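Read the structure below first, then the notes.
Left out: one protein chain. Kept in place: all the others.
Moving on, here comes chain A:
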């Protein structure tokens, strides 16, 4: 409840006058509020209420008209929409970026500004804003920030002040109603005069609904604060007028003004940032697409959980804006040089030419568009080709083209059929022709809703053939996750079977739908439109991949062809793939790579998205089908293979003995498991590479290497593979990684990777992308670990699992390993999680052991407590027990330490 100062009326000078907000509005500092009188175009004095971060030295707002020397850098001009007020921007005012003044006016007739008594149309509002900035003495560089219809007003100011404008930031707004859309239904409805009168002015329905039906719904006190200036019907006239001023019809009086803005921004050459909440019933994906078409250079960050009231729903927008302005070159602010992270010696100098793809993402001033073809990808000269490793590397389609006349098997799907190289080439070519006719080409994205199969292989390579980019989402994301992921990429096409396409329609996925069966068959007979050669440009975007993360919405990881080519070469080299080899692809990503590697691949009779179903006989069957020398399998599959090895026939054992390389990617494999596998595959080198969606592989270790490394503090994942550099970003006292990178052995920190195959960027997540680089070209893995004196990497957990104790950061994995070693019994290794409780900096270390009967209480018996404490190797505040530990959704085997920590925190708080 908002308290009124001494019971005084909010509007001492009458219901139409401007006023300052009452005391007690949550999050609002009364010192920010000031009233500024401006003469409007008719020569009438109008009083604005303005929130202004520039307060005088004594804490009081200084004289309105006086220019402020204290903050000469730049100004963030924040414009709210309808029916909110400057309150929307309070978090940004509170955390004004260094060197920046944040000015957030209430538009006339709105918030606590004067009620002019007349409707103010768009042109008038834009004019008002210009007069206000003049009155405020804002003469230096300006970044406009707009939300909802305030976005249009802010852009109107931007178009008229090109000399001052340095950037525009937009949150959930629109400047044009796309032809394909009937317009926001709610707003259209509110255009009917009686509806408008009833909902917007006579009752506070619209004012209240703006916050109460928003997803997510703000707390009650915040909703009250938004409604505070609109308590009386007389104070809501502008809310009603504003709705009526939105021009849908061509003849609407404000239509020319909107159209002028919509066209005007096409000529804005300043960096633009779009911050978007997708859970918005008013401004939809098509409005975002329209904005991106008008501002093709704009960077985008989607806050997946936010709705229409983005600045309210996503407090992280303040961080995004702060980072954004820090990278603008504005005198009097820290600027881009100040924001640049430290780079380890020589790191920048050793960046390959193509590494610029990573650095470009960090500098808004030099950005290229997400999807658009990089403008610097001009035809290569011979000199360029020599300097650029990507140009010299085989393309992803070279191997398929080279074997276009080969009738031997390329892909064998056990139980489903065999496709020869000749047939594979033809099918890809035919599909490419279909895709090209459908409009797929360079810069176009195709979402693939096709289960792992030859059809998927054909689709992927056909999209690449015509220069398009594939969007693939892990089924582990679930329907909601896939929908969110695919919408965020704004795919131009969706390709799938009938069911998938029906689902795509039901889910409201964007893009033209293409049926997978249409890629082959009759169309190929005509032969028309089949391109002879694939589009071959290493800077084209090749893929956006979504894999399910442990927490939060999945990130779309963007690759260009140059990164995939580098990855292909690395896979070939590290896993020793030679001509004449053949592979079993029992692990989804590698099932796609056989054709690019130019080796035949066999897919076992399993669902490759359920790897644990691979038994020893099924593996042997696949090995025999192509005389495989190489096996790619998931760790979960290896356990099943071992458990079912007794069922192998002599012939199957002989076939397995012919395997030369076995690679198990996805999670570390214990040495004891590898030793038993070695007995089954006596001639095979057993690789367990380390990597992630953003960079795979990073490092590699085989059984001999694991045995040589011995036990240590964490899981040894081997040495970096050729061409990959790994350094650590040391942890600070708060347990968070600091700036700077080091390769000094023994320093615990976040593992960072630099390599040619590291991701190009995160899609539609400007802030995550910006934060995801430790230094230009250095990808933050989110894993913590340490390098040893022999250059080996030891992984000790995730950055989110670091425990910030009084004596410094503590990582969990080494302690867990020691405890597991000490307390495991006949039932196999005990599940143990080591987590922190309490505030960062004084956290206590707690071990949680799985076991005991349900209802037994969280304290184990004293003997177990003593054994765990003795084994841990460092003091523990508590040893707790629960019947089972939660595991994360994706891996099913990785303990969800965040969930364990939250449980332990509750238990140890008592009660």
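Please note the rule applied: a residue touches a chain if its C-beta (ideal position, glycine included) is under 8 Å from a C-beta of that chain, and two chains touch if they have at least 3 such contacts; residues count from 1.
Keep this in mind: contacts and distances are computed from a predicted model.
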Checklist line | Listed names "Nucleoside-diphosphate sugar epimerase", "Protocatechuate 3,4-dioxygenase beta subunit", "Cytochrome b561 bacterial/Ni-hydrogenase domain-containing protein" or "Branched-chain amino acid ABC transporter permease", with the criterion being the UniProt name of the chain not displayed | finding: "Nucleoside-diphosphate sugar epimerase"
Check: Pick from A:642, A:859 or A:898: which residue touches the chain that isn't shown?
Finding: A:859
Notebook entry, point to check: Which one touches the absent chain: A:448, A:837, A:871 or A:885?
Noted result: A:837
Check: What is the set of chain A residues that contact the non-displayed chain in the whole complex?
Finding: 806, 837-839, 841-844, 857-859, 862, 865, 875, 877-878, 880, 905, 907-911
